[in-house]
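Note that one protein chain is taken out, while the other chains of the complex remain in position.
== chain A ==
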Amino acid sequence: MDSTISVSKGCFVFKKPNKEKNKRKSKSKKQLTTNQPEAELWHTTYIDIWNDVKSKIDDLTGSIYSKFISETVDFLTMSNITTNQYIPTACLLTGVNLPDHESLFELLATNLEKSQPPVIVATLFSEHFSSVKNAVISMVSQLLNPNDDDSDFDEEMDESLNSVVKRSECTISTLIEWYSHQPIGTRVAILVKDYEMCQQTVLQNFILLLSCYIKEIPIVLAIGIATSISNLHNSLPHHVVTKLKVKMFVSEASVVFLNNIMDQVFLKPDCSFYLGGRILEYVTEVFLYYNFSIKQFIESLKFCLMEHFYLKPLNCICVAHESAQGALFDSLDKKTLEEITKLRSTNYKYKIDNNFKETFLQLIGELKACIDDFHIGLRVLHILVVDLPHSPLGTQLREMYSTAMKKHIIDNTSFKTCLQLLKFLSKDDLLAKFDKIIQVFKNIKNNKRAKTAMKLVESYVKRLEESHLNNLVIVEDKPQEKPKDNLQAISRSQFKRKLIDNVKLEDTRPMTEFEKARSETLDHLTEVILRQFLVPPTTMPLNELLIFDDLPSIRRKIVGEDRAAQYTAFVNPQHYLDCDCCELEFTEQIFKTMPDISIVYKLHLESRFDQINIYDWLQKFISIVGPDQNDDDNDDDIDPVLQSRFVRAVNELQHLGYIRPSKYKADHVQRLTCGSC
């Protein structure tokens, strides 16, 4: 692990680094007056790009959710309340991505408040359902104090002191009275965010209570269910369910969001933050394997962005507008310039000379052009292979992106299978694909290569259209009849190979005109267009400056490994403390200068058994920590200071969950972990 700034860095996911960065941001602002233009530069660049990305993501979420939200809002506002005694209830099946639900419910609440007839919203969380009283109080106080939209429980308590209605007065009867002053047709919507976590009995009574007042106040409910609808039926008894008129609404799966966000925000050439294949794979893996949470996914990308620009003026120059690049480049000091020559992608050929700036800017320009082409090529590839059977290259743009980023995808074996499959396509399918490709090229402006490529594809289309499905191609030079080998081969493997060769030879079924055209155009397309467009930008010089692919530096910050961090802290405290005294030569080494808990931990690792005798342990501890003394001293004399230090360290270990008091032997403790895990 590289050097870290804070001890806790290994444990926290990414909130902590965020905060740190925030602090730094404010610092850098203060230092504006002193001559530190870079500090300002990275920050503004970061903010610009992030705002751009953020607004795109927000638009996207709005548009993806819009159907779900508008249907729910329609149901809640239109459903007939007066004719029956049921509470109209929308069951929102939102998927298991719990961290995202909050924003979804916020979106729903704001949409409900905007709707006609007016709807006043209260959002209840599982912590409100500790008792019916609590639930009613928080509901009523949210309804009566609409400005108090902070749903946090504690803050509500504080704010309610200033608000018009006191918590003790938040009862249903106050609500009824308040409702009589509202415009006619107003509805009251109650959103229950996390159904599974609510105490079921409280929720049941709460629903029954609401149903008593349905005649006085038109109440509508929306319940967010993370698992499945059967959960509602399993846990609510019949007499409660009969009070509800349930309608189910299924939100889009969060994988759809992921794909959309990737395709439409990050994997577009106009996004000035380019992700490397490994990073992309890692963050999507975290998403798919751990939590399905879009929110955390975006946060981790945000962190990558920050990491990419933080104190790296070169990276900022690369994304800056071309007109500004020159001036910014001049402001760099020598040390930064030297950094450029040390970049791996330049093969260390790049030296500081008079043309340094020009070459640099030229290289960056080439790199950007390459990235643009890469994105075009990627979309073409996506159109070609997206619906092939078994999808050898995956169905998502992001999957192809990460493969193509690492290595030229044409050389990939999966691509070869794709090409084979493509050669089985029917005429109509192939033409449709080519049509789409032409559309892609048409949308691209100011790109010569795209224009020539488009002309090529158009010529393919023409050729395919002219080719007949039934006309056989007369093969002029028939392969001369090969003399039949004698199959009496020596070994089995040779025999097999010969058979395969024979089959290949016999398989020269005459092709139709179309088949020939299809195979040739596809080969040509691969060799000329795709090979040219899909050059991985990671092979270009200076790509580190534009493409963020530094996985090792962010891996632990995105997904914290608490046990591993603890282990490092115990075994090698110098790693975090940065002191001179505890430098290890091998991991088992123990120094007197180490923190007590570290010594105790290392000693407990030495024990071969599950049960550790505390007295032995203490003796070992004293032998390390205690003052150098002769063996003739009486063993029973234990320095109380050392003993208390030892007990404290052992207690800390117990608190951290490494040991616990043994049930069988009074003076033993039980080890709860094995080895390094």
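Note that contacts are C-beta pairs under 8 Å (C-beta built on N, C-alpha and C of every residue); 3 or more make two chains touch, one makes a residue touch a chain; residues count from 1.
Just so it is clear, contacts and distances are computed from a predicted model.
**Student:** Refer to UniProt and select, among "Methionine aminopeptidase", "Origin recognition complex subunit 5", "small monomeric GTPase" or "Uridine kinase", the name of the complex member that is left out.
**Tutor:** "Origin recognition complex subunit 5"
**Student:** Please identify which residue in A:Val96, A:Ala327, A:Ile500 or A:Val641 touches the non-displayed chain.
**Tutor:** Looking across A:Val96, A:Ala327, A:Ile500 or A:Val641, the contact with the absent chain belongs to A:Val96.
**Student:** Given that one chain is not shown, which residue among A:Asn145, A:Asn231 or A:Ser519 touches it?
**Tutor:** The missing chain is touched by A:Asn231.
**Student:** Would you indicate which residue among A:Met78, A:Met197 or A:Ala432 is in contact with the undisplayed chain?
**Tutor:** A:Met197
**Student:** So which of A:Ser55, A:Ser103, A:Ser173 or A:Thr539 would be touching the chain we can't see?
**Tutor:** A:Ser173
**Student:** Pick from A:Pro218, A:Pro313, A:Pro537 or A:Gly560: which residue touches the chain that isn't shown?
**Tutor:** Of these options, the touching residue for the absent chain is A:Gly560.
**Student:** For chain A, which residues touch the unseen chain?
**Tutor:** 11, 13, 86, 93, 95-96, 98, 131-133, 136, 171-173, 194, 196-197, 205, 208-209, 212-213, 226-231, 233, 238-239, 241-242, 244-248, 250, 253, 286, 288-292, 559-564, 655, 657, 660, 672, 677
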